[in-house]
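Could you have a look at this structure, given as structure tokens, before my questions?
One protein chain is absent from this view; the other protein chains keep their places.
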Amino acid sequence: MSADQSQRASNLNVGRCLDQYREMSRIREFELAAIRSAEEKLVLGAIHPSIGQEAVAVGVCGNLRREDIILSTHRGHGHTMAKGADPLAMMRELFGRAGGYSQGKGGSMHIADFKVGMLGANGVVSANINIAAGAAHAIKLKGGNEVVVCFFGDGATNRGPFLEGLNWAGVFGLPILFVCEDNGFAATTRTKAMTYGAGPAARAAAIGVKTTEVDGNDLLAVDEIARDLIEEARRGEPRFLLAKTYRLTGHTSADAAPYRPKEEVEERWLNDPIVNLRRALSAAGASDADLDAIAAKAKQEMTEAYETAKGTDWPAKELAYTDVQDIGDPRKGAF
Amino acid sequence: MSADQSQRASNLNVGRCLDQYREMSRIREFELAAIRSAEEKLVLGAIHPSIGQEAVAVGVCGNLRREDIILSTHRGHGHTMAKGADPLAMMRELFGRAGGYSQGKGGSMHIADFKVGMLGANGVVSANINIAAGAAHAIKLKGGNEVVVCFFGDGATNRGPFLEGLNWAGVFGLPILFVCEDNGFAATTRTKAMTYGAGPAARAAAIGVKTTEVDGNDLLAVDEIARDLIEEARRGEPRFLLAKTYRLTGHTSADAAPYRPKEEVEERWLNDPIVNLRRALSAAGASDADLDAIAAKAKQEMTEAYETAKGTDWPAKELAYTDVQDIGDPRKGAF
Amino acid sequence: MAKITYIEAGRQALAEEMRRDPLVWAVGEDLGRGGVFGQYKGLTDEFGSDRISDAPISESCIMGAAVGAAMMGTRPVVEMRFSDFALCAVDELVNQAAKARYMFGGQTRVPLVVREPIGMWRSSAAQHSQSLEAWYAHIPGLVVAVPATPADNYALLKAAIRCDDPVVYMEHKGLWPLEGDAPEEGVVAEFGKARIAREGADLTIVSWSASVHTSMEAAATLAEAGIEAEVIDLRTLWPWDREAVFASVEKTGRLMVVHEAVSVAGFGAEIAATVAESLHKALKSPVKRVAAPRIPISYAPVLEDEARVTAAAVVAAAQAMIAN
Partner (left out) sequence: MAKITYIEAGRQALAEEMRRDPLVWAVGEDLGRGGVFGQYKGLTDEFGSDRISDAPISESCIMGAAVGAAMMGTRPVVEMRFSDFALCAVDELVNQAAKARYMFGGQTRVPLVVREPIGMWRSSAAQHSQSLEAWYAHIPGLVVAVPATPADNYALLKAAIRCDDPVVYMEHKGLWPLEGDAPEEGVVAEFGKARIAREGADLTIVSWSASVHTSMEAAATLAEAGIEAEVIDLRTLWPWDREAVFASVEKTGRLMVVHEAVSVAGFGAEIAATVAESLHKALKSPVKRVAAPRIPISYAPVLEDEARVTAAAVVAAAQAMIAN
């Protein structure tokens, strides 16, 4: 491992890292439970697992306050949990049941938890970038001290909002950190094949947003760098973080990803961010017993969420007509 | 003047430069006639004069072949004439008369002359960038040897198509030169105030498109640099040229531009690209008499265009229903 | 009675709402210099450049940022300059603003006003003249306001700013200089309540925005011929005042809808279809739409006029209906 990696490993805070290990394990187990549930047709729509990318979600969100804001994408389970959302309410949403975060109206791509500052996943790639800039704009107008973190993928950097939203954040001096999870793929396409030039970081820097790159599979690195960037952003200097990682599953739980060689994926599994963190924790003296217990507890929590969600009723159908808007009767003129 | 300026001045080709002086004078006189006509309400809609920016249009288009393609913006009169369009058909379009380039359907912002490879001005800022990329894409698919030049303003570089179109040109290796006319303004706003970072050139370079900057008020410089960039682009390597210039008039002919100090404008007039070129030509031995004659002839040509356009009939009203589309009757269900 | 122009009425409404509520702010290109039509003139002096904010030429970010800022509790008023340019921000308006509250199960609101000036205005041609109000009326989650008078541009804009739903607020460019009675100060319109612009017993003309004036002109001409048209100004298309329209048609037995937009799939179809569905037996003659042909809008006046609904066309159609 590199010099500053060993540096970090040596002065690692075991208590904090155990928490982060717990969070990463919980996300992993949530995704695994969701994938199983999709196979069982309990999950009704498409899901985009974040397996392999947990260190980015946990490393970044671990440096946020409850009142801080995040926005996510179609691949949002990890970010949402890392910000403090309840996996049962998430699982219920994936199952389209009562008590889901969106009352069963949204599903995986439209989970939000405004109580913990999670302003929503999004089904439209790159669309959350402008919305996030606006959330930060509101914080500035209100003189608040919160910061916004906007997560998006490498593929999102080929859409217009990437340019418009970063420029906006800079022009207005907004408290926002843009986090690009570069997992190498945009659905079934290798993002590089459709991206000219040096890529997202170079583009962000050219727009004027100070940019940092990090190994997104190294929780300790993400944690340390995110801490600084978030505090700089909080002062109204937008920041951009490119986290290099890898999508260990297919694009959706239904995607076997035949378009990439088995060897590539196997090799990437050797760089599993959870295993990496566990290795560092062991080196720092954490016992296998404790670490196993954390993982087991996470698995059990998600199994319970799965069971409970499975046993939950469908939402009442009247809900289809609520929260459309205040003005006007949505039933008018129908059927 | 700078070293390479004097260098250029010394080996300037008088014959070629006289032609360019003629073109710039014709554009200037066209714009002046159009502005007068707008005051007389002969021009019906808004016009955006290119006075002060003639060297960019002429310097770039002077290196194109007839079959090469250009796309322009709302400020497109200069580009259009420089590519070989007929000022009378343009003036008629501005006056909404028969025989106008768009049969009176488009006006100033929708002039095109497909015969000379001018694929249209555009009323939507930045929209021509994607269209131009597509035109170049078609050339590549057809195995043609033409090149596309896309002109747009500095303000256009804050819209998504700037990112999407440049990336597209690079990914597909298209024969296109992007020319950004940086005149400092986006309507009544100083573009810099709404643009974060180092600006258009840095952004283009970060997207991976090789970028060059030029003094857009120095015809000799634009001519020389454009020649090289166009030949490189023709080989399927997209290029970006940032031409620094200044909008000597208001945003539209009706805009007195009170938002900028008189002194600033007066100072910029001292850098009039036409005067600059004339100075170089005189130094190279061109006689005032010849230069005056060229300017006078240009003025006369545009006065005649004005007179002829003024005396031209309105289009036949049946034309309102033609060229909508092949399929379906546009009159159905109306009135 | 005091008079005011349509543009000034909107300016005053915004200023008053900004005084009343510090969370209201406006954003758009060139607002610092008063906006492209002068709708914001002088407001920067009073409210500063944070609340009357310039913007880069970034329509999708202007709209998208407004969605985020609205979800965070501010009340942005977005200026799109020409409704045509709002077509650069449709995902933000239709996929995001209109659906966020619903998709997130009621956890948020998007109290956003999008000002989208519509309509023909001098020779502005196909990319600066469209009227696409029917599009937004079709989208669940959106409110659509289409003021025809200075008083309504005041009262409806205030209502739009106070509304917790995203409101597509379509002023007509041709009406900016229109003078009319000043509204009662502080009055806030109720969405979905039409205005009877003129009473009449022979036929009902339903209209909105600039076409209300075309309809009134036609009604005056018809009156000379002894035909009394009742002219209804809908003021908002979603919701639209079904009750007022039904009551009038039950009285007159005849419905004509007049609008500037293209007739095919225009909002006139919704009104005509609804009345035909609900009041078939009350109709003395078939419902009738008077709207534009399906052509882009031209630059030359002779061509532009082919897309323009004139009072003469309304009169002719009305006489044909009565004769029928």
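Some observations on this one:
Read from first to last, the chains carry the letters A, B and C; within each, the first residue is number 1.
As a convention for this text, a residue touches a chain if its C-beta (ideal position, glycine included) is under 8 Å from a C-beta of that chain, and two chains touch if they have at least 3 such contacts.
Just so it is clear, the structure is predicted and the values come from calculations on it, not from any experiment.
In terms of the touch definition stated at the top, the absent chain reaches A, B, C within the entire complex. Remark: the omitted chain is touched by one listed residue; of A:Ala34, A:Cys61, A:Val125 or A:Ala298 this is A:Val125. In the complete assembly, the contact with the undisplayed chain comes from A:Gly155, out of A:Gly155, A:Gly216 or A:Pro273.
Checked against the hidden chain, the listed residues C:Ile57, C:Ala159, C:Val287 or C:Val315 yield one contact partner: C:Val287. One of A:Leu18, A:Ala187, A:Val265 or A:Ala284 touches the chain omitted from the figure, and that residue is A:Ala187.
Note on the undisplayed chain: of the listed residues C:Tyr102, C:Trp121 or C:Trp176, the one touching it is C:Tyr102. Contacts to the hidden chain, counted on subunit A, fall at residues 44-46, 93, 96-97, 100, 102, 104-107, 109-110, 122-126, 155-156, 158-160, 186-189, 193-195, 259, 314-315, 317, 319-321, 324, 328, 330-335. Although one chain is hidden here, its contacts on subunit B can still be listed: residues 69, 71, 100-106, 110, 112-114, 119-120, 122-124, 127, 129-142, 160-161, 164-165, 167-168, 171-172, 322-330, 332-333. Remark: the residues of subunit C touching the chain excluded from display are 84-85, 87-88, 90-91, 94-95, 98-99, 102-103, 125-127, 132, 134-135, 137-141, 238, 261-262, 264-270, 272-274, 276-278, 280, 283, 285-289, 294-296, 298.
In this section, only the chains that are shown with their structure count from here on.
Chain centres here are C-alpha means, and the one lying farthest from subunit B is A.
Computed from the mean C-alpha positions, the centre of subunit A lies at a distance of 46 Å from the centre of subunit B. Subunit C has its Cα centroid 36 Å from the Cα centroid of subunit B. Note: centroid distance subunit A to subunit C, computed from Cα atoms, is 41 Å. Shown for subunit A are the residues in touch with two or more other chains, namely 160-161, 164, 167, 171.
The set of subunit C residues that touch two or more partner chains comprises 55-56, 58, 60.
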